[in-house]
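A single protein chain has been omitted; all remaining protein chains appear in their positions.
Per-chain numbering from 1; labels A and B assigned in written order.
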Amino acid sequence: MRIFGVVALLLIFGFIFRSRIAWPTSGGGGVITEPETATQSAEESKGVRFLGENPFTLEYGKSNGDIRRDLEALRDVVTNCQSLIKNFDAFHLPGNPEIVRFLQGANPENLAWIPEEHSLIKRDIGLLDRNGNPVFFHRLSGLQIEYRSAGADGKHWTDDDVIVR
Amino acid sequence: MKVLTVVVALLAFPSVLFGVIDFNGNGVSEIWELQYKGTVADDFDSDKDGSSNLAEGIAGTDPRDPESVLALEHPVLDGPEVRFSWAAEAGKSYRLERWDPAANGWSEAASILPLSISAIQTVTLDRLDGGVFRLVSADVDMDGDGLSAWEEILIGTSDESAAGVDGSGEGDFVTALRALESEEGVVLSNGTQLDRRLPSEKEAARFLLKASFGPTDESIEEVVSMGLTGWIDNQATIPTTRLQTSIARNALPINSSRGRDGWWRSANVAPDQLRQRMAYALSQILGVNFKGGSVIGDNYLIQARYYDIFTTGAFGSYRDALEKVTYNPAMGFYLSHLNNRKSDDPVSPTRFPDENFAREIMQLFTIGLWELNLDGSRKLDQEGNFIPTYGNQTITEMAKVFTGMSHSTTNNGRAATSFYDVARGNDYLYDMKVWDEEHETGPKSIVNGVQLDGSQTGEEEVQAALDALLEHPSLPPFLSRLLIQRFTSSNPSAAYLARVSRVWLDDSTGESADLGEVIKAILLDPEVLSAGGHQYHGKVREPIIRYASLARAFNLVSGSGKYSTNQPLLNDDFGQFPMLSPSVFNFYLPDFAPEGEFRMAGMVSPELQLASLSQLLRSDSQFAASVEESGVSGSFDLTKELTLVDEPSALVERVDLLMTGGRLKADTKLMILNAVQSEVTDLEKVRTAIYLVSQSMECIVLN
Partner (left out) sequence: MKNKQQYGRVNRRRFLGQASCSAIGSASLLSSLINLRLTGSLAAADTDDGEDYKALVCVFLAGGNDSFNMLTPVDASQGYPEYLAARGDVALPQTDFTPIGDTLPSPDGRTLGLNVEMPELKALFDLGKASFINNVGTLVEPVTKLGIQNQSASLPLGLYSHSDQQLHWQSGLPTNRSPLNGWGARLADLLDDLNGESQVSMNVSLAGTNLFQSGGSSSVLSRSASNIPEIRQWNRWVYRHKRAAQESILDAQYQNAFERSFATSKKAAIAASAEYRAALESQNPIITEFNTSNALARQLKAVAETISARGLLSKRRQTFFVELGGWDHHNGLDDHPAMLGQVSEAVGQFYQAMVDLELENQVTLFTASDFGRTLTPNGNGTDHAWGGNQFVVGGCVDGGKFFGDYPSLDLGNDLDTGRGRFIPTTSVDEYIADLALWMGVSATNVRDLVLPNLSNFHDVVEGGAPLGFMKMDG
């Protein structure tokens, strides 16, 4: 009986665990019928459509990564955003935090790549690198952005900066 | 009543437009010259029959046999009529003309189409007035395949159809040339055995200027021994040198110029030169700019994958190439149909599918703006206006077809599960797919009058759109012209263009047009193979090709075995560099005409769009610097040239052969010779020869 109970518990935990991971369905990140987190259902109630797990949500700031990988994930998500919202360069997006807000759903399509709440996103500052320093979004052209982290020394424009284009 | 007769065998002007195998451009078929080897088609009259050898060549008679000659027999007066007779050669057309004193010119009294067998031909006219008559013999090319009827009879092809009876898809001209160049020679229908006709070194070099990135001793030798047709056939058997392979062999540091350096290596040393030229030409038509600073620009693997559509597909079907381009994410990124979404609302949309790719696939990649006849001329409607191939509405409808296209992989190669999956860099190496979740549904009226009823999947609709484009009648002439402009001629004649267009349509396998046959038709055409031609014959060579020719001719070898090129500098100097066209419209417009005589004559020269003051001076300076080996990566192997310094005219001849196909005019050669002889050291003499030949008009222009 005890074993049965343990197994039952494991099964229950397994179900809970599985439902917390967003397995992408073939319909893509459409209207989510099973909200994974409270924040995502909050987004849904604002009419913002979260497009599903992506390199940013999966990797940014996570334990087995590093700053470079973080910025590459960020870059790829922004690139995806630019290809879905093809007039990206027509918007008022000076840098961090505006671009981040845009990716959180503040765009005419109401599409979101980045969740509203994130441990490395501070309202009014925007996205931080995993050391807690703001990421610098250097706009080179309408679409091309250079993503800069201050690196280990926490100071921008020093030699240990991590730069991703 | 006097009836005088005169006989003239007139050269139809210019003979190339009539179609004749005529390497030396004298208006006499090569077949005739081969039949009567030893007799030069000049003003001399070998058999003293009153007709010069040249005239006999045009008339198709035997210059060694006085009985064989074009002559009117005495006219026979018969009541109210007069009869003229002569011995007509099979395949020649004739005109009987009468001198009209009032008009002070010859007017046509009768015209006679070619016979299929030589026979006595008779024409009867009303005797009314006497007069002076003359007989004119000329060639005809009824089926427009580039061979005259006279030649077709002898070779055994038909003047009623352009394509071979063997179903090879090859035009008759190529078939005839192949016969002349075949190892055993060829037996003509009149029983004469012709020895194998192989090109001279000059002919070989001139051919290689068009069919490769530049002649070398080795490649000239190949063409001379295999023949033009043999060489092309052989090129198709050489394994493909992919750009990816050249990049790997270069083993240069990983940076965004790695791809372009790989291209430079291929141009220099890849054995499949014709394939490389074709790939480069296709990359200009189906252009993507890989300049740095975007996800595709800084990734040489993505560049190579895109460009290798053209290396691997250079001799295959155009539909295949177009399809691969359509599904390639680099193109999707460049022309923004990657992640192109359907309208936001079927009834009252505020966001519409992006039209960029839909427009360019029509305007630039397949059919152009105007409906065309097979010979490239624009079709006219009832009022004499040009007819557009599509309107704005068609673009909108086509844009709906190219919706839902997005990456098929995510996370660097794992299968994507949704249209929205974010791609990492390497996901651009996998073709896109059509995701129905973002594909615009509903019926669509697309190009070429094709209706899609909306019942098909997105994939099926994309395929249907590609089919519709490939079937459009304007496609063969549109693309033929673009390709001809890359290889041989900026202003192909209507006849030349029609000959190439027909090859697109003539594919007897039923599949879409085969680029291998098209390139053959482009390179092996009477307009191209004949020397000389009218003043708008030929084209200005692309600077980068001319530069590569320099490297090839003199064996530019890099010490480390790596071929790298200072692409930013060359891009500034020449105004072009592969895979870096400044816009989807390529380095130059197909219809660019410089001010002055070109515009007035309605002729174009795309490459002259790269002749700004800055580029003219800088490209010359770049050649000068490169010949002196400053700024070029590697050194030239000038061994052979150095052995000729004691015979400076032989030196100049050699350089001339390698760089212009031996076309330098005598005066220019003399000038260059003077400069060469004024130099002191051997090395300087050789360099001077090379530099000055590289700046001669004969090297800059392909003819």
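Everything below uses one rule, namely that a residue touches a chain if its C-beta (ideal position, glycine included) is under 8 Å from a C-beta of that chain, and two chains touch if they have at least 3 such contacts.
Remember, predicted model here, so these are calculated numbers, not experimental data.
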{"item": "Of B:Gly384, B:Gly449 or B:Gly596, the residue in touch with the unshown chain", "value": "B:Gly596"}
{"item": "Identified contact with the non-displayed chain, of B:Asp620, B:Glu653 or B:Asp682", "value": "B:Asp620"}
{"item": "Interface residues of subunit B (partner: the chain not displayed)", "value": "335-336, 350-356, 359-360, 363, 369, 388, 392, 490, 535-540, 583-585, 594, 596-598, 601, 603, 605, 608, 611-614, 616-618, 620-621, 624-625, 665, 667-668, 671-672, 674-675, 678-679, 688, 691-692, 695-698, 700-701, 703"}
{"item": "Contacts of subunit A with the absent chain, listed as residue ranges", "value": "86-87, 89-95, 98, 108, 136, 138-144, 155-157"}
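The criterion applied here is as follows: only the chains that are shown with their structure count from here on.
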{"item": "Mean-CA-position distance for subunit B and subunit A (Å)", "value": "52"}
{"item": "Contact footprint of subunit B on subunit A as seen in their complex", "value": "24-30, 51-52, 54-56, 72, 76-77, 79-80, 83-84, 86, 109, 113, 140-141, 143-144, 165"}
{"item": "Residues of subunit B touching subunit A in the complex", "value": "293-295, 298, 333, 336, 338-341, 351, 354, 411, 417-425, 435, 437"}
